[in-house]
Every structure is written in structure tokens, then in C-alpha cells.
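All protein chains but one are shown in place.
Per-chain residue numbering starts at 1, and chain names A and B are given in the order in which the chains are listed.
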Amino acid sequence: MRKLLLHLDTSPMASVFDRIVAYDGGADEVLSYAGVCVDAVRDLVHGAIFTRGPKDLHNTAIFISGTDMTAGEQLLDAVQRTFFGPMRVSVMLDSNGSNTTAVAAVARLLQVVGDVRGRRAIVVAGTGPVGTRAAGLLARAGANVAITSRHADEAGRVAAHIRERFGGVVESIVVTDVSQLAAALGGAELLLNAVPPLGIEGVDVTDSAADRNGVKTFGALGVGTFKMKVHKRCVAKLFERSDLVLDAESIGEVARELMQPSPAPPSVPPPG
Amino acid sequence: MRKLLLHLDTSPMASVFDRIVAYDGGADEVLSYAGVCVDAVRDLVHGAIFTRGPKDLHNTAIFISGTDMTAGEQLLDAVQRTFFGPMRVSVMLDSNGSNTTAVAAVARLLQVVGDVRGRRAIVVAGTGPVGTRAAGLLARAGANVAITSRHADEAGRVAAHIRERFGGVVESIVVTDVSQLAAALGGAELLLNAVPPLGIEGVDVTDSAADRNGVKTFGALGVGTFKMKVHKRCVAKLFERSDLVLDAESIGEVARELMQPSPAPPSVPPPG
Partner (left out) sequence: MRKLLLHLDTSPMASVFDRIVAYDGGADEVLSYAGVCVDAVRDLVHGAIFTRGPKDLHNTAIFISGTDMTAGEQLLDAVQRTFFGPMRVSVMLDSNGSNTTAVAAVARLLQVVGDVRGRRAIVVAGTGPVGTRAAGLLARAGANVAITSRHADEAGRVAAHIRERFGGVVESIVVTDVSQLAAALGGAELLLNAVPPLGIEGVDVTDSAADRNGVKTFGALGVGTFKMKVHKRCVAKLFERSDLVLDAESIGEVARELMQPSPAPPSVPPPG
């Protein structure tokens, strides 16, 4: 029985990126739908859960993507509300690559700096899809997080949304020019640049633990290889059971499994 | 050479259900098109019949679906008019699962009650896609069929359409509340409930030969397993030759083949 991934994309064209990674992650066929809104979810999900018997449902899974993270969260919610009892399949949310990229970036950051509890971390462009997930994961790990945005209203709203979703300390800082960013960085030990920067000199989206004036800086794009590994491993896991929900936290666990060193081979070969 | 199923869906999103069953029925690849109208058929079908030589055309087939049975019938007609000589592929119509579900329900009913010639059968909600196909198949088997509907105009129109398509006796009954249904059931021996009921107490869409006040009741959803078996077998048959047209009657024949017991093994093993 083939492994079928139902790909629900909120954007007008289904993500090529996510389709290719789905194939490389182990899906046999990817059934892509573009422009998916909440109203369409019920029929699409019924098609996924009513076609194969409960014991075969781990061969079907759902992947939610698109450029709009909020729309993706709404789809994830609608998908889960359509499930009942054993009539369900595993589902993953990764709108705009936000979860896998944020998980990879934060995992790399934690690997380098260790315990972040009580330490001040700035997420630049923290209102975008990758930024919100990264900020949430850092807050969950105990950091005092601040997200920057050019718009006061948006910054406050997004920070509240992150606190509600992940808990922890997340504040917002309005940054309209470089001088304000310098002030905002006061006291920060960690800086994660979630998207190509808005003209911030000396901060690079590909930074990976660079030291810039005493602030350790990380860029979301500096973790591309690990992000791909996490993404593909997550797709593979979707087909191992029918009740997985892969969102920021659970994708974070997949990343931790991947970072653990393989067990050393036994020093004495087994007899025989 | 891969078995390719061209999936033409009249609805805005191609049915997930039909795509998954197509894979499970043996299609190697499913090429789905949504929002297909009659005007688009010619180019789509030309793509199917002009790409492989006549002797290989049994590896390509067409599956028509969507929520609107009338639109599906029009596509089937347009598809067949595009064929010429050996330039044709097998084609199946199953808008809304109507044919496979109706065939499975009626096959189950005939299996239980035997000959229905001259017996009165009521199809509740008989103007929907499953109801019209079930009513037609029962009329074709010789039953005196009545379909119920809440709307007089629609009921009469649909009954005429069924008689024209399937022959036999099909009348319509307007039922706007439960008391009228009770009257309508007078003299009926068989009741098939084609969709979740409109508040009819004591009749269940999952009934399978339940006896309710002397009327044997059947529900379309009580035959899900057999419906899936019929659906998958039909998809497999599409790729056995290039001139099959699978609609209600021919799908009914597939169901009968599936219900026949396998031939007993020879009592004496062949010598040698």
C-alpha cells in the first residue's frame, strides 16, 4: 500500500519546495491542493480517513503549508476537529518552512550556547512565520525573548499570540531604523535573524554563532542542511503511525533525536 | 508502461477520496483536474488518446467524479463523443460515489430479498446522486420504485430522468414531513435510505436489511466495505482494455462477479 501525503497549501500555488521534500522524505505520492481554506477541509480530510481501514491509515498523512502561518494554524485546527476516534491520520504543519527552519535554527543555537534560561534573546523580524516559531521555541526554553518589528500594532499582537501559544516571556520592540536596533540590542546575548535583514549592517542571515560586538548572532539560513534533514525525517515519521501531530514542539523533538550521537559500537565484538 | 488514470472532477477541488481509491485500485499515477466542464473535455481527452499507440491505450483510462451527477453525465457523454475508432480509452463515471454506492446497496438488497419484480420499493432522498442511481437499478431489476423528495417539481423531473435512463417503473412522492412518509410507505416492502435521513425516526442510513414495522430497510452507508471493493475492482478493470464504459449497469455487473463464490477446487487433483 502506497504512502500518500495529502498536501494542503493555503497559497494560490502549492509549494514546489514542500512537494519535492515530501518525495525525498519518503512519500510515494503527494496529492497537492492549493488555495485551501477552512471550509474545504472537511471534504478533503474525509477523503483521507474514509478510504482505507483504520489499521492502514498510517499510510496516509497530511502536510499543511503555504506562506501564511496563521492560515496554516487554522487549517491544522480544522483538520484535527474532523478526526474522530481511530478515523484519523498523522498531520504536520510547516507553513513557509517556519517550523522546520525555526526548529533547526533554535536547535543550533541551543547546541552552541547551552542553557538559555533567563538570558535575553532578540529575534529580528520576529513577526514572520519563522520568527514567531523561533521566538516561541526560545521562550519555551526559558529565554527572555524580544521580537522586533517595524509596526507597533503588529509587534504587540504577535508577541501576545506567541505567549499564548508557547508560554514564557516574549516582548515586542518597534524598530524602524538601525539606531533603534542598536538600543534594542542592549543587554542581549543572543540574536536570531529570522529573515534576510532589513538593512541591518553587520548581521547576516547566514550567521551561525558569529560574535558581533559581544552578541552571538544566528541566521535562519545558516541551518539549511539541518533544516532539510529535520523536514525529511518528519515526513518519514508521519507514516509510522496515524496519530502524530507535528508542530513546533514535536518537530523540536525530532530535531533533538537527530542531533544525538549514534550509540557507540560495542568495544568488544559479539562472539561467534 | 505505467497505468495512468486521468481524473476529471466537476467540483472546484478534485476528490481526495477518488484519488486515493484510484491508487489503491491499481493506477500507477493519477492525473487530477478540478472544475472540469464540457468545453474543456476535448483537449483533455486528446491528450489521453494521442500520446500512446492504440495497442498501449489500455494503460490510460479516465475517471469522472464530482458532487454533481448531472455534470458528470455530461462529461461522460462529451468524453465518448471525442473518441473515434481505436483512439479511445476506458472510462468510468462515479460522481459523488453514486454508482459504486448505489450498486453496492442494491446488490446487497437483492442478495437479501431475492427477486424484486413487481415489489414496491421506496428510495428515500431519491433525487440525490446515490438515490437516482439506486432507484434506476431497482427499476431495471423490475421493482415498482418510488423516490421521495421534499420538492414536487424536482421529484417529478428526476423520476422522469430515471425512467428515461434506466426504463421501468419510477414514480415520485413529495414528502415534506414524517406523517407523509408514513403514508408513502403504505404497501412498500423495501426501503432504501440513500443519504443521512431528514429526520425520519427509526430509519437509519446504516441499516442493512433491518425489519422496521414489516418494511425491510437498507442504508447506503451500511455497504461501505463492499462499495470500496467494487470501486477498486472497477479501477483495475479500466486498465484491462481500452473500450470499457463503466456506468451504473456495467458497475452492477462487476459487483455481481465479486459476489459470486469462487469456483470450488476440483475434488480430484489433476494427475501428474
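The working rule: contacts are C-beta pairs under 8 Å (C-beta built on N, C-alpha and C of every residue); 3 or more make two chains touch, one makes a residue touch a chain.
All values reported here derive from a predicted model rather than from experimental measurement.
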For the chain that's not shown, point to the residue among A:Met1, A:Ile20, A:Val112 or A:Ala152 touching it.
A:Ile20
Taking the entire complex into account, which one of B:Leu44, B:Val123 or B:Val230 touches the absent chain?
B:Leu44
Touching the missing chain, which residues of chain A?
13-21, 23-24, 29-30, 32, 224, 228
Sites on chain B contacted by the missing partner chain, in the whole complex:
1-2, 4, 6, 29, 31, 33, 36, 40, 43-48, 50-52, 60
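Rule of thumb we're sticking to: only the chains that are shown with their structure count from here on.
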Rotation angle, chain A onto chain B: superpose the C-alpha atoms of these two copies and give the value as a multiple of 5 degrees.
120
